[in-house]
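Every protein chain of the complex appears in place save one, which is left out.
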Amino acid sequence: MELTILWYLIPSLLMFCCGVYGFITRKNMIAMLISLELMLNAVDINFVVFNRFLFPGELEGMFFTLFAIALAAAETALAIAIIINVFRISEKIDVDDVTKMKY
Amino acid sequence: MEPVIPIIILALPLAMFLVLGLCGHKMAHRTAGILGTLGMGVTMVLAYITAFTYFFSGAPEFINAEGVRLQYVVFNPEWLSFYKDLAIKIGFLLDPISALLLVVITTISFMVHLYSNGYMRDHHGVWETGFQRFYAFLSLFSFSMLGLVVATNIFQMYIFWELVGASSYLLIGFYYTKPSAVSASKKAFIVTRFADLGFLIGILILSFYTGTFEFTDFTSVNVGKDTFAIDMSAPTAILAKFTSSPAPMFLGGSVLTWALVLIFMGGMGKSAMMPLHIWLPDAMEGPTPVSALIHAATMVVAGVYLVARLFPLYLMEETALNIITVVGALTAFYAAMVACTQVDIKRVLAFSTISQIAFMMVSLGVARPEFHHGLGYMAGMFHLFTHAMFKALLFLCAGALIHAIGSNDYTAMHGLRKYMPITHISFLIGCLAIAGIIPFAGFFSKDEILTAVFGHSIFWYIWMSAVAGLTAFYMFRLYYLIFWWKEHKIPEGHHAPHDQPWTMTLPLVILAIVSCVAGFVPFGNLVTWNGHPMFESVNFFTNLTALDWSVAAISLSVAVIAILIATVMYKKENPLPDKMKNALPRLWDWCYHRFYWDELYMFITHKIIFGCICKPIAWFDRHIIDGTMDGFAWVTQRLSFAIRGLQSGNIQFYVWVYLFGVVLLGAITAICLL
Partner (left out) sequence: MFSNLLIYFVVIPLLMLAGFAICKNVRQVRAVAVVGSILLMGLSAWVLCDYLTERAAGATAEMLMRADYTWFAPLNIKLSVGVDGISIAMLILSSIIVFAGSFASWKIDDARHFFMWLILLSTGVYGFFISIDLFTMFMFYEVALIPMYLLIGVWGTGRKEYSAMKLTLMLMGGSAFLMLSLIGIYFHSAPEGQPLTWNILEIARNVEETQCISKGWQYFLFPMCFVGFGVLGAMFPFHTWSPDGHACAPTAVSMLHAGVLMKLGGYGCFRVAMYLMPQAANDLAWIFLILTGISVVYGAFSACVQTDLKYINAYSSVSHCGMVLFAILMINTTALTGAIMQMLSHGLMTALFFALIGMIYGRTHTRDIRLMGGLMKILPFLGVGYVIAGMASLGLPGLSGFVAEMTIFVGSFEHTDMFHRVFTIVACCSIVITAVYILRTVGKLLFGPVFDPHHAELTDASWWERLSTITLIVSVAAIGCFPNFFESLIRFTFSPEIFRAIGLN
């Protein structure tokens, strides 16, 4: 049995859908962040896979993935920092409860 | 004639105003008084020189070979140009009436300046506060009034017309801490302003159709460099311009009539004709010298002067002249009735002034060239002259009395003839003059007016004779109540009232002398409507020989009878006046309350204009107009509140919307592709 591109894309799609599902159903900010990571990683997989199958001799997709991973790390750090700060102020990390800065 | 003297005549009072107004408060009171008086004295002398030159030099620009007096434009530079050749000029027109008025104004003004040196300080010699300001305003008034009478065009007249109004406002409100003075000054200004609106519209109509403001274009033809002679061809041409215009009629009258009546409305305001007379009695709140100068002798005759100035034009429209006659006659009678009941001596004099000015108006209204060369015109001007003298005299006497007693009310006076002999004699002369007793000034002028009225209509003749009788009655009522009747006891420790210092008595004496002899001036040869002399030969008794003795005898006897009635009723304390009052209580009430004109005006201004126009408009502005604008803001705000829920900031909601969008878009694409 040959490993076609679908073998990679289907898990990635599943991962992405899990991420979306988690993102829109969970109210906990940490959980939302985790869901976000899932989506990001799903996209990363896609990048690598498409690079590998469509343009075998080139490395752009790989680099892009590395770049996205680095960005995701930075973004997660930032998000966690904000969440911790929000938690310190309001003792809550539910998105629905953080409305202080809204209109 | 060189323009130097005329320029100084105008410039000197203006300079005095500026000097006293700007630096007055740094000057000593006495200096300011002397400076002001001197300035006016010089102006008076120069005005005399000018008038004398005009009447008697015989120079070709003043009188032509046939002895017709001409109008001479001394200078006339442009001040403000509008279009084509329509421009306001500020100039100096010398003709019989302006020369006459120059004399009248400067004489009275000088007397008042002199008199005020005494009047504007109390018995201990302490000066009134604002003494310098008073002199500054007097100078401003003199300047404006002189500018008014020498106006070469109707717009210059309007300009100075407004300026005299403003100086009158300032002088009536001289005691500005007194609320009654403030409201009187306000009333005077607004009522005359309302009249001036008519004047302005009249000017606009007249100037639009004729394309000029110049009096000389309205009434005269050019007969030499800057020299004009009154000629009926000029007004006829003006009339033709109006009748040939596309719409010569408006609301049942010709446009020219409308223009002339509107211009007369301005005159009604200044000359206190009914129904715009209400400001003049209140204007007595000003210092008495001011009343003498402005509200008796000079400013209030501006309306008469205006009509006289445009007289040839008025001749073109019989209707306008008839309106003038009727307004004048009604006012004369009304004011005389009211004067019989007032207790404030200045008010009596004020109503008497209204009545006498109305006499002049009637005189102009009935004047026709066909009758004795326009006798009414000459008589009106003559009365203007004599009235200025004796009414100023009466007012200055009243001032002396008020100064001595400290009250305007005759009930506080009584029996003063022993204490103030000079004032007494002067006042008596004034009364005789106004009553029209031979040989005092009023006799001649009033009888000429009555002759002119007689020549026009018997009805108005009888009417005006009755007014003349009333005049004699109320003046002698006043005279007896002040100088006779029983004396008041002088309280312990008070000085008896006495004659005032020379600065105040000298003007009285001078004016009294003038009032005695002014009637003999052969006016018919000096001032006529078209400059033609009325008499063949002239001597001191010309006026006596030229009188219509049948009219004179009747009016003289009416006056004597009226004086006798006054003597019976008021010389000693007796019950007759009260009996009269009780016999006609309603009439007395109406007269005493001046026929409730003031109440009517109060109702119109406060209830209707303020209550029904201004307040609703202000409310409308705040609640409807502003409310609409605020309403826009409110609606915008509500709308944004209404849709702000969409911008919840809830990212999960956004994702739902996004997903929904993606699905929708996908579905649409799929449908389109399939």
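Chains here go by letter, A and B, matching the order in which they are written, and residues are numbered from 1 within each.
Definition applied: a residue touches a chain if its C-beta (ideal position, glycine included) is under 8 Å from a C-beta of that chain, and two chains touch if they have at least 3 such contacts.
Since the structure is predicted, the reported quantities are computational estimates derived from the model, not experimental observations.
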*Shown chains that the omitted chain touches within the full complex*: B
_I'm checking contacts with the chain that's been left out. Which of B:204, B:462, B:600 or B:668 qualifies?_
B:204
*Decide which residue listed in B:78, B:573 or B:589 touches the omitted chain of the complex.*
B:78
*Consider the whole complex, including the chain that is not shown, and state which of B:183, B:236 or B:650 touches that chain.*
B:183
*Of B:59, B:625 or B:639, which residue touches the hidden chain?*
B:625
*Can you list where subunit B touches the absent chain?*
78-83, 86, 88, 155, 159-160, 162-163, 166, 169, 173, 176-179, 182-183, 185-186, 189-190, 193-194, 196-197, 200-201, 204-205, 207-208, 246, 609-610, 613-615, 617-618, 621, 625-626, 628-630, 633
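One rule holds for everything that comes next: only the chains that are shown with their structure count from here on.
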_On a C-alpha centroid basis, what's the spacing between subunit A and subunit B, in Å?_
96
*Under the touch definition given earlier, write down the residues of subunit A that touch subunit B in their complex.*
20, 23-25, 27, 32, 95-96, 99, 102-103
*subunit B residues within the subunit A interface of the complex*: 644, 647-652, 655-656, 659
